[in-house]
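A protein chain is absent from this complex, but the other protein chains hold their places.
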Amino acid sequence: MENLIALLIAAPLLGAVVLLLGGRRLDAVGHWVGTLLSTASFVVGLVLFAGLLGKDAEHRTWTQHLWSWIPVGDFQADVTLRLDQLSMTFVLLITGVGSLIHLYSIGYMEHDERRRRFFGYLNLFLAAMLLLVLADNYLLLYVGWEGVGLASYLLIGFWQHKPSAATAAKKAFLVNRVGDVGLSIAIMLMFTTFGTFAFGPVLEHAGDASEGRLTAIGLMLLLAACGKSAQVPLQSWLGDAMEGPTPVSALIHAATMVTAGVYLIVRSAAIFNGAPDAQLVVTVVGGVTLLFGAIVGCAKDDIKKALAGSTMSQIGYMVLAAGLGPIGYVFAIMHLVTHGFFKAGLFLGAGSVMHGMNDEVDMRKYGGLRKYMPITFVTFGLGYLAIIGFPGLSGFFSKDKIIEAAFAKGGAEGWILGGVALLGAAITAFYMTRVMLMTFFGEPRWKNQPTKSPEAPSAEPAAEHQGAHGEPHPHESPRTMTIPMIVLAVGSVAGGAFFDVGDRFLHWLEPVTGHSEGHSPLSALTVTGATMVCLVLGVGLAWAQYGRKPVPAHAPRGSVLTRAARRDLYQDDFNHVVLVRGGEHLTRSLVYVDHTLVDGVVNGSAAGFGGLSGRLRRVQNGFARSYAVSMFGGAALLVAATLLMRAV
Amino acid sequence: MSTQLAAYSTSTGEAVQFWILGSVAVIGALCTVLMRRAVHSALCLAGTMIVLAVFYLANGAYFLGVVQIVVYTGAIMMLFLFVVMLVGVTAADSLKETIRGQRWLALLCGLGFGVLLLGGIAHASLTQFNGTGQANAGGNVEGLATLIFTKYVFAFELTGALLITAAIGAMVLTHRERTERAKTQRELAAERVREGKHVPPLPAPGVYARHNAVDIAGLLPDGTPAELSVSRTLRERGQIRDVSAQALGDLKALEQRAEERLERTENTPATFKRTEDAAQ
Amino acid sequence: MNPVNYLYLAALLFTIGATGVLIRRNAIVVFMCVELMLNACNLAFVTFSRMHGNLDGQIIAFFTMVVAAAEVVVGLAIIVSLFRTRHSASVDDASLMKL
């Protein structure tokens, strides 16, 4: 049974290799090959899941040792896969959602001549992501970690002829690289601390290490998580990442890759448990990002960017929960899974809308679409209810638990974090309602006007087959696109309840992450009530602003906060001024220094020698007699030398 | 004891001889260096060499002494003199220096070197000193002969080879092969005309009725000497006797006397007088 | 008198000759100075042979003379041909060692 684990990764990897090296002759069937292989991986995952369920909780950790990777002295890195409840959960999420999105992409990318390569990249991503969650040591995890980074680079920049896309891809990779540095330093610290970086021994002996070292490791891991999961201060790339095709945004930048940070933190639970300071920082980062993302989400008119902001904030929830320690780990993962469902569903819905609207992304040019694309409307609506935490839907359970846990943290921290979480819930309700209303309700704002906003992706494939210009004809998307949306909608409706009933999920995950009931100052009921109040507030506010009065087709100037939020709270501008400009100046001056100073010294000395020799050359005046003089002088010196020798 | 003493000193006669001739030699050497004309240097050098020959004899090197006189002073120095004559001593070998600082450097080096050398000799511990008595027992020449033809025979042969090579080399160097045939009178004349200077033949040396030696430049109508009328070698040696001044002086005196004889007034052109005078 | 004086004399003559080589420009005179130096050496050799009481010094002096003769012959030949080509026997005129 264990030996199947490798198969999980092998299938999509094979797909990637075949599709990327296959050449044109595979264009016809490429997308089916990709989908098939990812589904195969999903099936293998199910089989393994069944196998795990067959065993009792203690023996649900399987490892498969493939080969010894880097054996150098004490530095032993093996290619070993580890399948336990945590990674199992991720495997199912990744392969499941992944397969659905493969299916969706078949329709979505139908008219792109490079569709084969797109599927190749998707498979590559799946393989890397699976490696990330299945790795048995941090170094192997690092490989997956950067692998998904590469895949996301390739996919964000899939339409490379668009400078914006290429830039966004580069930005994403670079920001992630900063995070990766954190991970690599963490690994080095582990090696110097424990002499190994395999999960087993490290997490087992984490307690023996000094708290200082644990804190350092924890902070470095957090840095990595920030990079990958777009947490403040490394969140700036996620918004631009929306340049990629929508399925990519759904799979990578909503459901799976961006949650890798949460996985990392939960996986390293033992380390964080030993480093309360690090945990505090984690919660702070989570809380800040939670609000940051939510506020940004409120102001964006680009539907995908609005969703991106929401993703950021939801991941903020997860990180916050993960930072709470044993009381939060499970709920972090639970929210992660449910979020994977409904956010993927929302993105696919958005993609479907754009598909029907000539790739228009500006919500101010939508409106009243519910009549034209009913399935999209329903699925999107269910996702919406799930994310705002409508009672009974998945978001309700997972988010509620996190808020409870936040309060349960106890003390002032508990109150602050809980308050933040509640506020976040309110804002979430607000911006999601906004999106919903602007897109599907109100009167159509796209009638009799070419809705091709100039900066809209010129080569979104759908653009070719229906007149890119002129009035759009909203229509429901093909079946390959609707089916995944339906499935995901079901998941986002039922997931939470399914997990929560009888704490199934808790018992499933507890052996890995550990769990402890915090003693909350407020009863669970109170918290739920508070959440409901926030929810109603948010929805009501949004209704008041976007539901009652018509939405202006062009964005009003808005308050200071709105304008700031539109510009990602000026975080990008800061980066641009400080890092980009400063960096350019630094490199320019360094080039100058290298040319004038370092090289100049050498050339200068060379010139000096040249002049000296030129001066010496004068002595060679060609007169035999002056040469004779020097000879004679030399003779005299020789005599003197001999005499001196004899004297001493 | 006595032998020791004998070892360290020589007869007073030799001492006297040394001091006299030694100073002569040094003076000769200095003159060799300082004389302006090569001929004089050569002669001084010859003198020095003869002195050295005497010293050889005094040192018991009879053969060498003779060789020195015969070969060096006799042959080599004469060779020098020949060359000096052949080349024509460019008496313009002024002692004024052309290379800046050369002379001072040279003197400095020479002084330093000399001092060092003398100092070195003084410093050297030349203790053992046994005259060439028993060495020359069988006769100096025989002794040398035995050494040359036994111990130094190879070197001797080599020097022979060296001499032959030198002789041939000298011949090769001085011999000049005529590559093109000699020009005929006609060609030379044509060339002269083409060049355009000295179309007529060069003027002849000598002054009418007074001097006819080849080293006396002919006078131009204004009384200045015509360099061209003297052969090139003499010109190069600067051995031109200039008689223009005294020639003019004689002329003036002549006219003086003529006027005194036939009381002539001043205002008569000299030329007429000259012709008239000649007519007499 | 100590015959070392002969050596002093030789040294003196040698120095004079050397200086002459340096300051005179007429090639012939330069050659004469060289001869002077050689003779000085010979004197030294002879003196040495007398000191050591064997004839080797004289032999060396003899060889020196032979070599000197050869050298003079060739040197003078060179001077003659030089004079032929450039109508002067000054060593400075032949400053062709400069490129």
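Some points to look at:
Chains here go by letter, A, B and C, matching the order in which they are written, and residues are numbered from 1 within each.
In this text, contacts are C-beta pairs under 8 Å (C-beta built on N, C-alpha and C of every residue); 3 or more make two chains touch, one makes a residue touch a chain.
Keep this in mind: contacts and distances are computed from a predicted model.
Set against the options "Nucleoside ABC transporter membrane protein", "Ribose import ATP-binding protein RbsA", "Sarcosine oxidase subunit beta" or "NADH-quinone oxidoreductase subunit M", the UniProt name belonging to the omitted chain is "NADH-quinone oxidoreductase subunit M".
Partners of the chain left out, restricted to shown chains and counted across the full complex, are A. Of the candidate positions A:70, A:501 or A:607, contact with the hidden chain is made by A:70. Interface note for the absent chain: among A:188, A:501, A:536 or A:577, the touching residue is A:188.
Only one of A:180, A:404 or A:500 touches the chain withheld from this view, namely A:180.
Not every partner is drawn; the one left out touches chain A at residues 67-76, 79, 139, 142-143, 145-147, 150, 153, 157, 160-161, 163, 165-167, 170, 173-174, 177-178, 180-181, 184-185, 187-189, 191-196, 201-202, 204-205, 208-210, 213, 583, 586-588, 590-591, 594, 598-599, 602, 606.
By our rule, only the chains that are shown with their structure count from here on.
For the pair chain B and chain C, the distance between C-alpha centroids works out to 16 Å.
Between chain A and chain B the centroid-to-centroid distance comes to 105 Å (mean Cα coordinates, whole Å). Residues of chain A found to touch two or more other chains are 621, 623, 625, 629, 632.
Listed for chain B are residues 99, 102, 105-106, 109-110, 113, 117, each touching two or more other chains. Those residues of chain B lying in contact with chain C across their complex are 8-10, 12, 14-15, 18, 22, 25-26, 29-30, 32-33, 38, 41-42, 45, 48-49, 52, 55-56, 59-61, 63-64, 67-68, 71-72, 75-76, 79-80, 83-84, 86-87, 89-90, 93, 95, 97-99, 102-103, 105-107, 109-111, 113-114, 117-118, 121, 126, 128-136, 140, 143-144, 147-148, 151-152, 155-156, 159, 162-163, 165-167, 169-171, 173-174, 176, 236.
The part of chain A that touches chain B in the complex is made up of residues 621, 623, 625-626, 629, 632-633, 635-636, 639-640, 642-643, 646-647. Interface residues of chain A, counted against chain C in their complex, comprise 620-625, 627-629, 632.
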